[in-house]
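Removed: one protein chain of the complex. Kept in place: all other protein chains.
In order of appearance the chains are A, B and C, and numbering begins at 1 in each one.
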Amino acid sequence: MRIPGLGILKGMRQTGRNFWAPKVTRQYPEERPQMPDRWRGRLDLIYDPFGEHKCEVCFQCAQVCPVEAIDMSGFDSQGNRIRYGLPEIYEERKDPNAYRRAGLPAEPMRNVARWDEAIDTAWLGGVIDGFGARPEALIGIFSAVQERYGYLPERALRLISDTMVIHWAQVFGAAGLGGFRLLPTEGHLVTVCRCAACRFAGGDALLSALSDELGIAPGETSNDGAWSLETSDEVAAGAIAPAIRIDTMIYGPLTAVQARHLVAERRKSAAAPARARTASRPS
Amino acid sequence: MDLLFGILRFLLATTLLLLMTIPTAFVVIQMELKVIAQMQLRYGPNRVGPWGMFQSTIHGFKFLAKEDHIPDQADRATFTLAPWMVYMAAAMSMLVMPFAPGAIAADFNIGIVYFFAVIGLSVVGLLIAGWASYNKYSLLGGLRSAAQMVSYEIPLTLSVVGVVVLGGTLNFRELIAWQQLHGWMLIWQPVGLGIFYIASLAEINRTPFDMVEADSELVAGPFTEYSGMRFGFFFFAEYVALFIMSGVMTALFFGGWLAPWPFPAQLEGFGGTLYGLLWFFLKSYMFVFVAVWLRATLPRVRVDQLMGMAWKVLLPLAMLNLLVTAGAVLVFNL
Amino acid sequence: MADVRRPRPTAEQLGRRRTLSAPAKAGALVRLLLDRFPGLASTIWTDDDTVEVQIDGAGNVALLGDLRDDPELHFWFLADAAAVDYGVGERFEVVYHLYSDLHPAWLRVRARVDRADPHIPTITGLWEGANFHEREMYDMMGILFDGNRDLRRIFMSPDYRSFPQRRDFLLPDDAADSQAAGVNPLERPETWDLTRLEESRAPGVMAGAGDEP
Partner (left out) sequence: MTSELRIPDPLELEAAEEGRLRAVAGLPPLKRGGGEYAGFESVGLPDRPPQTEREREVYTLDEGEMLVNMGPQHPSTHGVMRLVIKVRGEVVIDIDPVLGYLHRGIEKLCENATYTTVMTYVDPMDYLSAMHNEHAPAIAFEKLFGIKAPPRAEYIRALVVELNRVFSHGLMMGFLALDMGGLTPILYSFINRDDVVDMLSAISGQRMLFNFFRVGGVNFDTNDEFMSRLGTWRAGVLKTIEMSERILTDNEIFRGRTVGMGVLSGAQAIALGVTGPSLRASGVPFDVRKAHPYSIYPELEFDVITQAGGDVYSRYLQRVAELKQSIHLIDQIVDKMPHGPVQAQVPGIIRPRPGRAYAAVESPRGLYSVYAISDGGPNPYRFRMRDPSFVSLQALPKLMPGRLIADTMAVMASFDPVMGGVDK
C-alpha cells in the first residue's frame, strides 16, 4: 500500500537537500576545464616522421570549406609565402604585426610575392586563347609564363584566374606543382628533391654536399646572387632518385660526389646570364 | 472636494499597485531562476548585478527590445487585447491584497468575492489568446486553460467558503482580525488549506498543473505566437499571480500580517504597517518558494488526470469540509 | 558517389562461394536447412557465425514464413532487411538477417530481384516492423515491395525522383542529365580531352625545354 504523496515528498526531500549541496557547474571564464592530454578538440597540424609539417598548404581544405571559414597562409615547399583567404586580408598578412602574431620573424620575408609586377596582359591573353581556356591547360599556360618571366608573377596568376574563370585557389594550387616558381630569382637555382624516395636514396647527403659546394644553406642565395639552393618535394618521379634540378634541367640519379662535380662544372662555365626578367622571348 | 479627493486617491492607489506588479514579478522570477538552479545543482544567474540579482530585470528589458510580431492570419484586435486582459486580471486583484494594517488599497467588505471574481478573468484572456493566434497549439492550450480554470475555480472557492463561514466575514482585514483572536485559520481549516493550495496552483497554471503552457507538448500553449512585450505581459502576469495567490493564502490561512508569535505586541501606526509588511512578505514569499520547489521536483500531470482530480477528489473533499465546518459553526455556535 | 573510374566487379565475382567445412557453430543449422529445404542446398554458404542461403525474390515470403514458424528452426526475429545493388545490368538483392535462439548463428537470406523490373513481395505480413526497412529500400534503391500498403519515401522528400544508393547514381542527383551541373569539370573524366593534355605538358619534366644546353 502506497501512501499518496509520499513519493512526491521523497522527491522534494531530494531537491530540497540539493538546494544546499555544493554546486557542480563550472564557472567557465574564471574556471577553465582541465583538458585531457589526448584532447583532440583543437586544430593542430600533424608532423611526418621527418619532423616536418604534413600540411602542404595545398588549400584544398580551404577550397572545400562550404562556409569559407578557413583562411590560411604558409610556405610552400620552395619557401614561398602563399596564402588563401579573403583578398582584403592579404595586405594585412604582410604587416609585421601579422607576422608577429603568427609567430614568425617580425621583418617581412625576402620572398613575399609582389603585387606591382608589370605583366604583358595582351600577350597573356593570347597565350590563354591559344590554349583554349580550359582548366587542364593551366600547366601549359604556366610554363609559357614561366618561360617568359622566369617565374609566375602573382598578377599573371590573378589574370589567369579571372580570364579563365577558375577559382583562384585552384590556380594557385596548380602553380604550387614542382617546376614552377612563384618569385623571381636572379641567378641559377639548384633544387634538391626531398621526396621520400630521394631521401631514402641518399638525398640528404646530396643536399649537404651541394650546400657545402655552394656555400649556402637550403633556402638561401649566394652573396653574388648567382646561385640559389632550394628543396622541393617533387622534382621528379622516384625512378631517378636522388634527383636535383638546375633551373629547368633534371639530373639523376646522382651520388653526392657526382652532384658536387656537376654544380662545380656549371660554376666554372661561369658568367651565365641571369635568366630572369630580361627574357622576353616570344612564346 | 471629497469626490476629487476620492478620485485622486483611487488614481494614486491603482497607479502604485500597477507599478508594484512589475518589481513583484521581477522578484518572483528571480527567485524562480535562482531557487530552481540551486536545486538542480547549478548556480543560476550570477552575472548581472551582485549575485545575479538583476537577471530578471534584464529579462524584462529584453522583452521590450524584442520584435513584436503578430502572425499574418491572427485576429489582430483580440490578439493585442489578450495579454492586457491576463495582466489586468492579475494586477486588479492586487487592489484588495491586505499587505499590512493601513496598507490595503481598497478595503471593502466583499474583498474575497472581488478577488475571486477578478482572478478568474484571466481565463478569458488565455482563451482569447489561444483563439486569436491562429495556431493549433495555441488553440489547444487556450481550451485546456478554460477547462482547467473553470474546474478549479469551484474547489478553490468552496475551500475558501469554509474560512468565510468560520470567520463570518468577506473582508480580508476583518478575517485577519478574527485570526488574531482565535489563532490562524490553518488550525481550524487544515483540509481547506490543502485544497486551496492545490487548486490555487492549478488556477495560476503552475507546475505540476501547467497544462496550459506544457512546453513539451504544446510548445508554449496560448503564448506560442506571442513575442516581445506581449509575451512579457503573459509572463509577468503568471508570476504576479503566483505572488498574489501566495499572498491570499497568507491572508486567509496564515494570519496575514500577523507575526507568528505575539511579541512584540501588534504595533500601532506607521511602525505597525512596516512590521506587518515584513511578516506579510515573508510568509508570501515562503509559499512562492514552495511553489518553485514543487516546480523543481514534479513532472506535469496529464490533462485528464488534472480534471479528474478536480472533480473526483477536490470537489467532494471541499464539500465535505464545508459541511463539517458549517455543522461545527452551528453546533458550537462559534 | 559511385566511383565511375574504377571498374566494379561483376556479381559472379562478388557472389562467388567459398566452400568451407561448416564450423561447428553453424553445423546443426546447415544440416537442418539441407533437410528442410533441399532446393537451397547449392546456395548454402557459411562463415563462423553466419549461414547464408540465396533464393529468388518471389519466394521470400514462403521461405521466411517457414523459417519463422518451423518449431525446429524458429527464426522468430528479423534482425535486418537491406538491399544491395550489384550494378547496372546486374541485379538487386534484398538481404534478410534472421535470429533464432535455437541456433547460435545468424541466418542470412539473400533474395534476388531483377534490376530492370525490381519487384519483390513484402514481408510486412510476417513482421510488421519490416515496413520501415522496406520503405528505406524503396527510397534508397527503388525496389518495389508488392503488397506493402505504405510504400513511400522515408528519408528523401516525397517529390524526389531518384534513388540515391543505386550504383549508377552520381552526385549531385542530376549530374547524369546535365554536363557539369555542380560538378567540378576536373573531376569528370568524360570531359577530359586527352589530346590537348599532351600539348600542355608540364615543364621541367621534359628535358631540354629550358635555355640550358
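Following the convention adopted for this analysis, a residue touches a chain if its C-beta (ideal position, glycine included) is under 8 Å from a C-beta of that chain, and two chains touch if they have at least 3 such contacts.
What you are looking at is a predicted structure, and each value in this text was computed from that prediction instead of being measured.
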| message | I'd like the shown chains that the missing chain touches, ordered by label. | response | A, B, C
| said: Using the document's definition of touch, tell me which of B:A146, B:V161, B:A177 or B:V219 contacts the absent chain. | reply: B:V219
| query | Of the residues B:I36, B:M149, B:V163 or B:A318, which one touches the chain left out of the display? | reply | B:I36
| query | Going by the touch rule given at the top, which residues of chain B touch the chain that is not shown? | reply | 36, 39-42, 136-137, 140, 144, 207-208, 210, 214-219, 295-305
| task | Write the list of chain A residues that the hidden chain touches. | result | 2, 4-8, 10-11, 13-15, 18, 24, 35-41
| remark: chain C positions in touch with the non-displayed chain are 1, 3, 6, 8-9, 13-14, 16, 18, 47-50, 52, 76-80, 82, 84-85, 95, 97, 99, 101, 104, 106, 108, 127-133, 140, 149-159, 164-165
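In the analysis below, only the chains that are shown with their structure count from here on.
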| request: Please identify which chain has its centre, taken as the mean of its CA atoms, farthest from the centre of chain A. | output: B
| field | Centroid spacing, where centroids are CA-atom means, of chain B and chain C in whole angstrom | value | 64
| task | Identify all positions of chain B at which a residue touches two or more other chains, and write them in rising order. | result | none
| field | Residue numbers on chain B that touch chain A, as the complex places them | value | 35, 38-43, 293-294, 296-298
| query | Which residues of chain A touch chain B in their complex? | reply | 8, 11-12, 14-16, 18-19, 21, 23-25, 27
